[in-house]
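As you look at this complex, bear in mind that one protein chain is not there, while each of the others sits in place.
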Amino acid sequence: QEPKSGGVVNAVIQPEPPGLMVGLVQNGPTQMVAGNIYEGLLRYSPKLEPLPGLAESWSVSEDGKIYTFKLRKGVTWHDGKPFTSADVAFSIDFLKQTHPRARGNLAQLDKVETPDDSTVVFTLKQPFGPFLGIFEVGSLPMIPKHIYEGTDYKTNPANNTPIGTGPFMFKEWQKGSFIRLVKNPSYYIKGKPYLDEIYWHVIPDAAARAVAFETGKIDILPGGSVENFDVPRLSKLKNVCVTGAGWEFFSPHSWLWLNNRQGPTANKKFRQALMYAIDRNFAKDVIWNGLAKVATGPSASTIKYYTDKVTTYDYDPAKAKALLKEAGYNGEKVRLLPLPYGETWQRWAEAVKQNLQDVGINAEMIATDVPGWNQKVSDWDYDIAFTYLYQYGDPALGVGRNYVSSQIAKGSPFNNVEGYSNPEIDQLFADGATAFPDSKREEIYLKAQKILTDDVPVAWQLELQFPTITRCNVKNLVTTAIGVNDGFRDAWLDK
Amino acid sequence: MSKSWRMMLRNPGGVIGLVILLLAIAIAVFGPLLFPTSPWRMVQRPFVPPFTVSGLPLGTDALGRDVLAGIIYGARVSLLVGLVSTMAALAVGIPVGALAGYFGGRIGDALMRFTEFFQTVPSFALAIVLVAILQPSIVSIVLAIAIVSWPPVARLVRGEVLSLRTREYVQAAVVTGQSHSSIIWREILPNALSPVIVLASLMVATAILLESSLSFLGLGDPNLMSWGYMVGAGRTVIRQAWWITLFPGIAILLSVLALNLIGEGLNDALNPRLSKEGR
Amino acid sequence: MLAFIAQRLAKAVVVLLAIVVLNFMLIRMAPGDPAMVMAGEAGASDKIFVTQLREKFGLDQPLPVQLYRYVKGIVTLDLGFSFRQQMPVARLIAERLPATLLLTVTAFVISLLLGVLFGTLAARFAGTWADTAITILALIFYATPLFWVALMAILLFSVAMDWLPSFGYETVGANYTGLAHVLDVGAHLILPATTMGLFFMATYARMTRASMLEVKRHDFVKTARAKGLRDAVIQRRHVLRNALLPVVTLAGLQAGTLVGGAVLTETVFAWPGIGRLMYEALLQRDYNLLLGVFVVCSAMVLAFNLITDLIYRAVDPRIEFAS
């Protein structure tokens, strides 16, 4: 079918982003909207292979230390200025200061050279396996040098009127109501984008979002916009299409932090008992409406070097009880911290609590809001805590951080919060990041997965899917591993 | 008092309210004895409609929990929240109002500024902030509700005391040399109490509503099944399972209605104007 | 009268300052801070990042210094800066305030009009089935949780009948102007304002009814009857006018509840007002914004109070501004 030009789409954004300058603000909604305004050097296929973005082509040196990118020609910023390799070098500098994840990803970067306007050469200190996987727009967006150079980034007035190279331009933001983006008429791919305008509507209540979609006021519900219980109903409506694609890069992986330092959860047997006690299939089927997969271990099945040849834990309360006895658990109170992200997560925590109580674990739910949750988890003030994290396609980017002992540090809810410390694992992940080529890395990560699933440092739950729900006449919305976050460059409206 | 009771019983609305409330209290007290299963237990498949499976007359919720059990256990929590927070609000409001009204002057002024302060901050917003700060639990919820609901009590009591203080029988107590405390306790408060009782009955109702609104925003106590929690939790699935919110909603409605009717009845019964009409 | 207003304003300033200081302390007691929140949302948080943020938010300073700075700002009418939203708090609030004012004032008017109407009818037919029916009806709206009524209203009027929009303040992208815009906003306003109005109606209805019955017993009503005035005139001119005085007072006292109630309504109807802004600011520990909203809401309540007081004084000649 031939794409058609024109049309306006209405999407939902929740919660309202604090800002749209994606180099400064990295929260989910910001990335989702800003993916239309800003671009990265690369895009990724659902299989996580790199695709051309602002970089046309790239090459890697023999020793895996030098990466050369050729930039696309004729790209301009929204204000008309040309985009060049100087912008790339500037962006790297910028993000190292403001973007914690970019800072981590670029740890092995030695220098950036710009031999000409359309060539960028990255030199690494040592090989870094996942290097080609860090150029997605949310992780390494390109930032206009001519606007930010020499200014205080955080107070630059341009932050309120973001300028990127993307297919859509920022037009208007009515706080509390909507964000409006309009077509970039001088986009460097002829004919694209197809859409004239995008409205991102801010609707705080999940039920109200569902109603807005149902009544036709909204065309696109990005993943996580409505409660899971509503997904089957909405997907049964006429002219509604649902896709689980577009999350391959992030691979949201959920588990329970288990405090390995103290209390019953410090006991490995107790932790294993938990794995048997929790009915993860119930969670998958009832709470997530089947839109999930039972996790087998630290890696999601969508990322590199995943294996399911590991110790698995089926729902088995009897076994859980036996293990608890062995562990010598004496009915101590165990605090369970749910993730304060809405009703689905709350229900899930209730179900888990019930599972735990069924095998005799005295679980008590502790309620907090998001900041409270952040604080409690960061300060290790919990026994069991729900979480889910992105894996960013590679165990070196999204998995290792949660298990290596160098990442044990108070103050972050995303590092090795459980306090698991195993020199063998530390070594494996250290080697895995810098090993070259891929086959060597694979071997290392398989081994790590085996050890971890035996030790149960955390209780893995589900690989989540956040389905994107659209009207069926919105075509070609999700094309890459980053899904809606990669912008509506290719999307078009069938009228 | 017995006369007030009779007046109260002559008011049909009040009697209906009283019957409903007594029923709710009976359910709260004895229900869990008859219904020993935890309301959190997942007993059946989710979304069983009401009146289809025997033993589950009101159906099940999104996790397959018994809605009826939830309502029975919820009665305990909701009524408790209502009663305890009202008691707490009275415990603060009555002394503050009484002292402000009785002593007047600088103390009274300071107390009333203090009251005004709490009345000026939008009450629900303050409750939200308090619960969020203290972290949701039954204690913090009760506390927050009490903190936002005592000012009207203080104002009412102050007004009453202010007018009672100049009554001749209070002056009579003063000239017979009785102490401030016995004047307040014996002469003033008993006579200031009837409008407070009416207000209190309405405050219980408001507290139940407030708890449910807090639950709606996810600020309920996650370990306790309350009606507000059920309505809040069920609203996301309202389209496919109306019964999950409807039944607890009706429970809230009936209790609040009952308390209001009682309040109305008490108002008539305790109002000396009405009971000795035509003097 | 100017002196009276000046005095009230002076008092209001004191109350507002107290609110600022107390809430400042209160909010800081909450676990978590804005830096943690932003770090959490970024999906990664190393020490440098969090420290950077704290510095930026001025959170690295000792608490008394922060308080001093904040109060100093407030005194010069500067509500501070929302670092999260990268905007002055005053501007953020100014963007949202009109919506909340529109919503609360409309709801207020609806509740008052309906309340007085129903209260009058109930008093007129006191003791009959009509009285009971009105009382119960008003109570039902009062006793049903606000958010539940709101959801039901959406399901009925937006989903089932498709008469009224279910969210927002106006039809986004329609770019109506003039009358069309007013009508459009009006259509969006109906559901939230009515939902809120119906909730508050009960209190006014009850008050009006009681007050009318009370006033009816007064001698001047007898005087009016002795003049040979028709009953309708007596009800309107003599009874209702006097009966409205306590209702006005109540309305002033309810302002705090009304403004607070906006949080729920604005959330369910995606109404871009400051109630929601407050809730979001709370969840993000956006201290300056949260405090700013509190100050503005409290100021709104004080303004409501002052207005009702002025109305009361305008209606009741017995109260003189001097005393």
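First chain written, first letter: the chains are A, B and C, and each begins at residue 1.
As a convention for this text, contacts are C-beta pairs under 8 Å (C-beta built on N, C-alpha and C of every residue); 3 or more make two chains touch, one makes a residue touch a chain.
Keep in mind that, in the parts below, contacts and distances are computed from a predicted model.
K.L.:
What does the UniProt entry say the missing chain is called, choosing from "ABC transporter ATP-binding protein", "Cytochrome c oxidase subunit 2", "Dihydroorotate dehydrogenase B (NAD(+)), electron transfer subunit" or "NADH/Ubiquinone/plastoquinone (Complex I)"?
P.N.:
In UniProt, the chain excluded from the picture bears the name "ABC transporter ATP-binding protein".
K.L.:
Of the chains you can see, which ones touch the chain that is left out?
P.N.:
Per the contact definition above, the missing chain touches B, C.
K.L.:
Taking the full complex into account, what residues of chain B touch the chain not shown?
P.N.:
167-179, 182, 186-187, 190-191, 272, 277-278
K.L.:
By the contact definition given up top, give the residues of chain C that touch the hidden chain.
P.N.:
3-4, 6-7, 10, 218-220, 222-231, 233, 237-238, 241-242, 315-318, 322-323
One rule holds in what follows: only the chains that are shown with their structure count from here on.
K.L.:
Roughly how far is chain A from chain C, going centre to centre by Cα mean, in whole Å?
P.N.:
39
K.L.:
Taking each chain's centre as the mean position of its Cα atoms, how many Å separate chain B from chain C?
P.N.:
So the centroids are 22 Å from each other.
K.L.:
Could you tell me which residues belong to chain B and also touch two or more other chains?
P.N.:
As it turns out, chain B has residues touching two or more other chains at 132, 135, 235, 238-239.
K.L.:
Considering chain A alone, which of its residues make contact with at least two other chains?
P.N.:
Residues 207, 368-369, 372.
K.L.:
Considering only the defined contacts, which chain B positions touch chain A in the complex?
P.N.:
38, 40-42, 46, 62-64, 132, 135-137, 218-223, 233, 235-240
K.L.:
Help me check something: in the complex, which residues belonging to chain A touch chain C?
P.N.:
Listed in rising order, the residues are 8, 10, 15-16, 18-19, 25-28, 98-101, 103-104, 154-155, 159-160, 174-178, 180, 197, 199, 201-205, 207-208, 211-212, 214-215, 217, 368-376, 378, 389-390, 409, 411-414.
K.L.:
Using the touch definition from the top, list the residues of chain C that touch chain A in their complex.
P.N.:
Going by the criterion above, the answer is residues 30-34, 36-50, 52, 56, 84-87, 92, 95-96, 99, 151, 154-155, 158-159, 162, 165-170, 172-173, 266-270, 272-273, 276-277, 280, 282-285.
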